[in-house]
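Missing here is one protein chain; the remaining ones are kept as they sit in the complex.
For chain A:
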Amino acid sequence: MKKKWPFIVVGVLLLFGMIGSFLVQRHPDTNLVEIVQDGQVLHRLDLTQTENQTIEVEYDGRVNTVEIKNHQIHMLEAECPDKTCVNMGWLNSAAPIVCLPNHLVIQFTDIPENIDAAVQ
């Protein structure tokens, strides 16, 4: 192969991937989380002030159960084909918990409102 730049590009991609993976794994400085569906924020909660509870979200007849326990949040159950969201465990990094088939995302946020927003 005459040109070497494809190797360099792949190297850069790998580097970016590895560095990025580390950066993303850090726990964000906030305790505010959002439960978002189809871009609409369904709930916005301050984890430190939320009691243990479960929240059920429905999409197209399929139900996701979000659980907050000991000031942590995760997907307890989901009616979807792959259950990737359930296997993601507790939310503890910038990487959101996402259930793609049900368009549901749980993520940290830094929007300084800690009111439990109503479904819009």
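Keep this in mind: a contact is a pair of C-beta atoms (placed from the backbone, for glycine too) under 8 Å apart; a residue touches a chain by one contact, two chains touch by 3 or more; residues count from 1.
In the analysis below, contacts and distances are computed from a predicted model.
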Of the options "Glucose-1-phosphate adenylyltransferase subunit GlgD", "PTS sugar transporter subunit IIB", "Cell division protein FtsL" or "Heptaprenyl diphosphate synthase component I", which is the UniProt protein name for the chain that has been left out of view? "Heptaprenyl diphosphate synthase component I"
If the hidden chain were put back, which of A:Asn31, A:Thr65 or A:Thr84 would touch it? A:Thr84
By the contact criterion defined above, which parts of chain A meet the unshown chain? Give residue numbers in ascending order. 1, 3, 6-7, 9-10, 13-14, 16-21, 23-24, 36, 38-39, 81-82, 84, 87-89, 93-96, 98, 100-101, 103, 105, 107
